[in-house]
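== chain A ==
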Amino acid sequence: MSLLKIRGLSVTFDTLQGPFKAIEDIDLDVEELDTLAIVGESGCGKSVLGHATMRLLDDIAVVRGSVIYRGREVYAMSRKELLEMRGKAISLVPQSPSASFNPVIRIGKQITELIEKAGVAHGMEAEQRALTYLEYVGFSDPHAIFGSYPHRMSGGMCERALIAMSTSTEPDLIIADEPTKGLDALSRKNILDMLHRMTAESSLIMITHDLKAAAMCKRIAVMYSGEIIEIGPTRVVLEHPVHHYTRGLIDAQPSRGMRPIPGRHTICSHKSEGCRFRDRCDRVRTECGRHTLLREIEEGHMVRCHYA
Partner candidate 1 sequence: MKYITKLLIITILVACVLLSGCTQPSANSTESSTPAGDNRIQKLVIGTTNKVEDTNINDYYFGTFSRRLTHQALVTIAANGDIVPELATSWDTSDLKIWTFHLVGNATWHDGNPLTAQDIKFTMDYRKKNDPNWKSIFGGLRSVEAPDNRTVIMTLDKPDFNFLMNLATYRVLPEHIYKNVDDPKKFNSPDAWIGTGPYMLKSFDKATGLLHFEIYDQYWGQSPAIDQIDIRYFANTDTMMLAFQKGEIDAPYAYATGFSPFYVPKLLDNEDIGIMTQKNSGITNVLWFNENKTYLDSKAFRQAVSYAIDYEEMKNIFTAGYGSIPDSGLVPQCTLYYKETRPLAYDVNKSKDLLDAAGFKDTNGDGFREAPDGKKFQPVLSTRSDMVDNVRAVEMLKKYLNAVGIDVQLKIMDRTSFGNSMDFDKTHEMALARTTYWGMQMGAGYGSGYIDQRIYGWSMVNDSKFQTTVDQLTSTIDKDKRKDLAGQLQDYYADEMPAIAVYNMDIIQPYKKNYVGWVYNPCSGILNYDTLFGLHKA
Partner candidate 2 sequence: MLELTDVSKIFQTSFLRRDRKVAVDCVSFRLKEGEILGLVGESGCGKSTLGRLAVKLMQPSGGHIFLDEKDVTDLPERQFREYRQRIQIVFQHPESALNPHFTLMDSILEAFYRLGTPKSDYQTMLERLANEVNLPLDIVDRYPNQVSGGEIQRAVLTRVFAFKPRYLVLDEPTSMLDVSVQAHILQLLKKKAREDRMGMLFISHDLEVVRAMCDRVMVMKEGRIIEEGTADKIFTDPSTPYLHKLIANV
């Protein structure tokens, strides 16, 4: 039984301009100790997918489809079960490190709070645990961090504290949302190493726009316009990309020659039927106007393209 099974997940936001489908018909499986990178450019819906998995959006958006965690339907859980699941079973490493901590509560308190809520430890023991995890993520003086406030720390330090917090309950699945965003080259590597070390015991979904960061995961899923267009083992996807978007994305890397993908990326383009990338694809044909499904072209490698 897989740890997480997502079937036909769609999220629709109601905006002034009408309903806006952020993600549509996503199928995804995550096994125990699996690490999956979800890659895509801004607006492709990767963060929405991460949040919808934890059922964090159902009061502001219409969510359809199912998310099954260890055989239980997340969207059928009671409020209490849901609260128990969050943080304990599935933990989120949020996006913007400096905005993720409550500015008027000490870091340590915010970590202990989660540990106690998850029922992992209580009182002094919980504090001890928080200190331990702070030490794990590389703080030489965890006590100082424990008693500190978020605004006294840099983005990188906050990110580390966030990782400490999210892993301190030893969750089964960690969803890391853009963990390297806004960090400079030096600390980015640091954080990624840290994240992988800390999640050695659990599964990881890493949401990122950075292919380099994604390369550290076992599998990669590439998203475009709210759909997964290619998913497979990292090496396969990066070295033999099938979908032209994936290929374009890789070629656009500065180290790969910075070849731009032609056309414009507009988030409203996916209203139409058919392949969403066809406007920018250089081998577009008439078939591309038809809707296409994610097809498995080899073991674990699936692509959403008529020509795969």
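We take it that contacts are C-beta pairs under 8 Å (C-beta built on N, C-alpha and C of every residue); 3 or more make two chains touch, one makes a residue touch a chain; residues count from 1.
These made the cut because all candidates are chains of the complex that A comes from, given by their letters.
Just so it is clear, the structure is predicted and the values come from calculations on it, not from any experiment.
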(request) Identify which of the numbered candidates 1 or 2 touches chain A in this complex. (result) 2
(request) Name, in rising order, each residue of chain A that touches candidate 2 in their complex. (result) 41-42, 184-186, 188-190, 209, 211, 248-249, 252-255, 257-261, 264-266
